[in-house]
Every structure is written in C-alpha cells, then in structure tokens.
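Heads up, one of the protein chains got dropped from this complex, but the rest are sitting where they should.
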Amino acid sequence: MKNFISLFFIVFAGIAISWFGLLVVGANSLSPSEEFETTMVVAGDDVIITGHEGLAARGEQVYRALACAACHTQQVRRPGYGGDFERAWGSRQSVARDYMLQDTVVLGTKRLGPDLTNVGARHDAEWFFKHLYNPGSLSEVSNVPSYSFLFTEREMSDGNSSNSLKLEGNDIPEEGFEVVPTDDAVALVAYLQSLNLDYDLPESKRIK
Amino acid sequence: MESSLTQSGTSAIDSSAKAPVLVYLFSALKWLFFASIFGYLASWKTHNPEFLNGWSFLTVGRVQAVYTTAFVYGFGCNIAFGMGLWLISRLSGESLRYTIVLIIAAFVWNIALTVGLVGIFMGHLNAFEFLELPSYVKLPLLLASLVVSVWGLLTFKNRKNADVFASEWYLLAAFLVFPWIQVVTQVMLFTKPAPGVVQALVASWVASNLVWLWFGSIAVAGLYYLIPKLLGKQILGYGLAKIGFIVLIFAGSWMGAAKLVGGPLPAWMITSGIAASLLMIIFFSITGINLFGTVWKHRSRICDNGILLFVGFASLALILSGIGVLLVSLRGFAEVTQFTIFLDAHRFLILYGVFSMTMFALIYYSFPKLLGREWAMDFMISTHFWIAFIGILLVVVPLAIGGWQQGAAMSDASVPFADIVRHASYWMVSRSMAWIFLTIGHLCLILNVLATLRPECEAIVEELTRTEDTSAGGVES
Partner (left out) sequence: MSEDQSISKPSESVEDAELVSLNDQKSSGAPQTIGYVAIVISIVLGGLYLVRYSGGFDRDTYLESNSIIEEMAALGGGSGADGDVVEVAFDPIKEGQKIYQTNCMACHQVTGQGLPGAFPPLAESEWVSKDPALLARIVLGGLQGPITVKGNEYNSIMAPLAAVLSDEQVAYVLSYIRQEWGNTAGPVEPTVVAEARADMGAKATMWTVEELKPWITE
C-alpha cells in the first residue's frame, strides 16, 4: 500500500464488492418477476400485492412529510422474536414481497409508538381522526403529539358536515362550530387504513 | 532532502491551506451552534411532544430530521472536509493548489444545505435516517464534496513525501467513499428507486458507510496523526495497522444489513451483516491497540495537554463503539435493543464520542498552526473536554440502560405500550440535560476562537464604528 494506484484500487474494490454483492444482487433478486409474483393464490385465497393507490398514495406522502417514521416502524418481526406477535401487531413476519410495489418504504428504526404494519386492521377511521386531533382523549396512547394543525375549526353551515369529528369533553367546539379534517388528514387516514398484513404469503404464513 | 521536510516547508503548507480550511472550520462552528439548539429541541420533544407543537414545521419528526441533518452535514461534513484536506496536504508534504475552488465548494455546500433544511421544515424530507435532505439539493452537495475528494486525492497523488502513513490510507478511503454513497443514495432511492424493501437495505448500507467509512475514517486518520505528534512516541503495534484498514474496507462496508435483523429481508442478507460485524473485531482490536494502547502506555502525559484528553477519550470511545457494534448485531441481543433508544446511545457514542471529539482535538491542534498564534484561552481546552465528557456520559449511559429496559418490556406483552414509552421518556430527559452541557462546551470552543481572533474582531468593530462617526460627523457639518 505504498502508492496511489494500489490504495485507490483496494478501496474501490472493497466498496464495489459490497455495493454489488449486497445492493445490486439484492435489488435483482427481490424485484417482481415471473417467479416472484405480485398476484397469486395462497391456500385458496387470492392475494394481490399492490402499492398504495389514490388517496392512500397521497397519504403516504403526508406520512413522509410529517416524519412519522421517527417514532413508528412498519415491520413485524416473527412470532417468538420480540413481542410483536403477542402484542397483536401482526400474526406473521412481514417479508419483502409485502413492500415490493410501494413507492417509499418506511420500515422505521425506532418504536416510540406501536408498529403500524397492520394498523388498518386494528382501528377504524373515526379512531384515527380522534387520535390525530387529540391523542390524549384515547386512553391507550401516551407520548404522541397532537396533530391539530391537520384540522380546521370552522363555523357550521347548515348543521354538521358529514366528516366533522365527534368529539367529547373539552374538545367539543363552541356552539355553531365544528372540527373538520383537512385534505391531508383525510389522505393520511386513508393511508393508515390501507396498512394491512392480514393475508398469507407462501414464504410467510399467519399463525392464527 | 526536500525542503518540505523542514519547518519552513510545513509553514508553507499551512499557509496554503489556511484560507480553505478556515472557511470550513468557521462553517462547521456555525452549524455546530445551530445543531446544538436543535439537538436540545429535538431531545426535549421526544419526552415532551406537546412542547412547541401546533405547527407542522416544528413537529417532532421534522425537528429531529433538522437536528440530524445540521449535525451530520453541517458540522460533521464541513469539519471533515477541512481537517481532511489539512491532514492530507500535511502528510503528503504537498500544498493545496487553486484553493479558491475549495472555498467556492464550501459556499456551495453550505448554501445547498441551508436550502435543504428549509425544505425539511416545509415537509420535503425523505423517510430514511441520515438521508432526509430533499433531492433537489443533492447535486450541488455532490459536486461540492467531489471537489474536496478530487483535491484530496490529487494532493496525495502529487505528494512529495514518499512514505505513506496510516492516516493517509484512511483519508483516501474517506474521499472515495463519500461521493460514492451520495450517488448510490440518489440513484437507488430516488431516481430509479429499488424495489420495495431493498430501499431500506440501501438506506442502511449508506448510513453505515457514512458513519464508519466516511466519518469513522476521518476520525481514525486524525487519531493516528495526533497521537504520535502529541506524544512524540511510536504507535503501539503499528505493524498490524494495515490489516485493520483492510478489514474496515472489505468487511466494514457490509455491516449495514445487520441493523435490519428480524426484518423483511432474506436471512442471508442479515447474516452477511452480522458476519461482517464479527470480522470487525479485527479492526476494533487493532486500532484499539494502536490508538488507545499507545495513549494508555503514556497516560502520565495526558494531563500535560488538553488535546490529549480529547484524543484519549476518542480512542477509548472507539473501542466501546466496537463492542457496541458487536453486541447489537447479534440476533439475541438485537431482539431486545432493536427499536429502542439503546441504538441512539450507540450512535451518539460513535458520532460524538469518537468523531466529534477527534475533530475538536484537531481543531485545537491545527488552528494555532494555521493562524500562526496561540489560543487566547488555553485553559478552556480542558474545560471544554470535561464539560463535553459529562454531556456524553449523560447521553450514553442513561439511554443505554433505558433502551435495554424499553426493549425488555416490549418483548413482554403484559406491559402496556403506553407504560413502556413513559418509562423510556424519563431516561430521555437525561439527554436533554446533556445537551445543555454539550452546548456550553461548544460555546467554550467558539468563544476561544473569537478571543484568539481578537485583533481581527477589534479591527472589524473599529472599522464599523469609524464609518458611523464619519457619517455622523458628515451630517453635523
């Protein structure tokens, strides 16, 4: 390692080998292909893997813009490794195929909030809206900030709008006013509702 | 022999490097101050999320992204560029040429970074840790860092000093790796995104190489340089240093996948990351002996010099980080620590305990040589060290304990999740306290710099007041 050429070559080789052997090989083997399909039948059920579409796609961008991945993960570990299965976060390990067609994969690296891979199956839209507006009103959450800037409080015109929030206690707005979600909030909730792991794959089957 | 080997030759190198290195140094200090504020704010919001809540641009995730970006790309990269260039030119015995280009690169870097941070505030951030900057600033950043890399590589290629010291290997590695990982990030994540979960693999690979092969290499290069220079003694076991370097390059680059243990990746990818981490025992042992071993052998000299305190601590932190790398890669250990604040503690130990402390040491060593005068407040060096030391302890120890507790509780489904987070947030308060100490430490450094530059500062103030007097006088008459 006495000269420029040999040093350059050593470093170049090291990075190139790891880049190719891990990333390029990985990208090739985990791309959709004829024998790594996105639609299949597993145990008699049709399974179609998709990316997020429509309103949920917009919600994916809101999720990214609000940096939710700073505290939430979207990966379920196998039963018996950590408590993911026991906490009912998912009945099977999430695998590569689950994410294959998503635009932005936000696996997340920290859990200051629960895992969200299967959250669409755990809560409905009303719960999500309440959670975003005032998480403290829901007993099971604790450390998440409120995202009230995703909502507007406005004067009622002709009674309650169809999507105004049903609030309780201190949250109820004054007489004649209602709280409605903005477009971003609606998209985000649509995205969260689309997060679902309740289907089997050949390489990962649910434990009932 | 060559004139570069004499004291006057070194001064010639220092004076050629002075302008660009000082530009990078001052930029780094500016960003360090900014990052300190946001480090404190980000930490505070993790246990008090309602603090300053209510606007989208200050939501907890974005503030964390701003802090990470400002610290890594603002302080970290600027000081790495500056000290990397200074070290390579000194060790090569070759002056930096056409330094105006380096100065322009510094401005381009900082302007692009500022634009990127505004973008993050506005929500244009990306979802990958360390890679949050929006795509539209990636090209100027890449060009600026390419300039630094090319200058560094060419300076080495044209070296007058035939011998190649360990620091130079690591500097070359750093200069080559940093642009490469930037290109991989932009192409494989945003331009032509990899399919699905491979994005997470790419992000992990890039983040790991950013930390170990970019920042880690610069830090290790700095330590290999400072230890013999300050102690005037041989490095213990230097004959093995080559092997450590080879292992870092060939195994260290594979480590990233281990972070995704238990995740949606085929077993072989994760196993390759864990095997690479096991091989890194070689790197940490050898550099541990070389660096900390040498400092320990001459530990009686540490109190002579504040800079040696930084160097000794950073060397020790390197060994501890290595133990951490080994532990968190093992599947059994990772089962507990994986999504917890333990990883925050480990990362902080590496980026602050090893990298930043080495950079502080390099600043304290190089600044007088570049300016041609001593530090105005020499005693502040040790003061800075001890304050920083307390700060680092207050981050690493509580978060490590709290993270272990958090992980153990998460594996036990009978513990409600809300309780886990509440307990973890008590530990995280310590980090916010630590940021107060760390910020004071940074202020010690900044004050020291300003005091040392007193003649220049006074001249500027005089210039400004003289202009006022003249104009005031003009109005009167």
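When the chains are written out, they are named A and B in that same order, and each has its own residue count from 1.
As a convention for this text, a residue touches a chain if its C-beta (ideal position, glycine included) is under 8 Å from a C-beta of that chain, and two chains touch if they have at least 3 such contacts.
These numbers come from a predicted model, not from an experiment.
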Practice item. Consider the whole complex, including the chain that is not shown, and state which of B:S95, B:Q199, B:S217 or B:N305 touches that chain. Key: B:N305
Review point. Which one touches the absent chain: B:A17, B:I120, B:L142 or B:I270?
Key: B:I270
Point to revise | Selected residue (touches chain absent from view) among B:F38, B:F165 or B:F385 | key: B:F165
Study note, to complete from the structure: Across the whole complex, the chain not displayed is touched by chain A residues 29-30, 36, 40-41, 46, 78-80, 91-93, 95-96, 202-208
Review point. Which chain B residues would touch the chain omitted from the figure, given the whole complex?
Key: 4-5, 10, 90-91, 93, 161, 163-167, 225, 228-232, 234-240, 243, 251, 264-268, 270-272, 274-276, 278-282, 285-286, 289, 293, 301, 304-305, 307, 331, 368-369, 372-374
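Throughout what follows, only the chains that are shown with their structure count from here on.
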Check your understanding: With chain centres defined as C-alpha means, what is the inter-centre distance between chain A and chain B in Å?
Key -> 31
Exercise for review: Using the touch definition up top, name the residues of chain B that touch chain A in the complex.
Suggested key: 45-47, 49-50, 53-56, 59-62, 64-65, 123-127, 129, 132, 153, 156-157, 164, 168-169, 172-173, 176-177, 180, 184, 188, 193-202, 205, 209, 213, 242, 245-246, 249-250, 253-254, 256-257, 259-260, 262-266, 269, 272, 331, 335-336, 338-341, 343-344, 407, 410-413, 416-418, 421-422, 424-425
Review point. So in the complex, which bits of chain A are touching chain B?
Key: 1-4, 7-8, 10-15, 17-19, 21-23, 26-27, 29-32, 64-71, 73, 75, 77-78, 81-83, 86-87, 93-114, 140-149
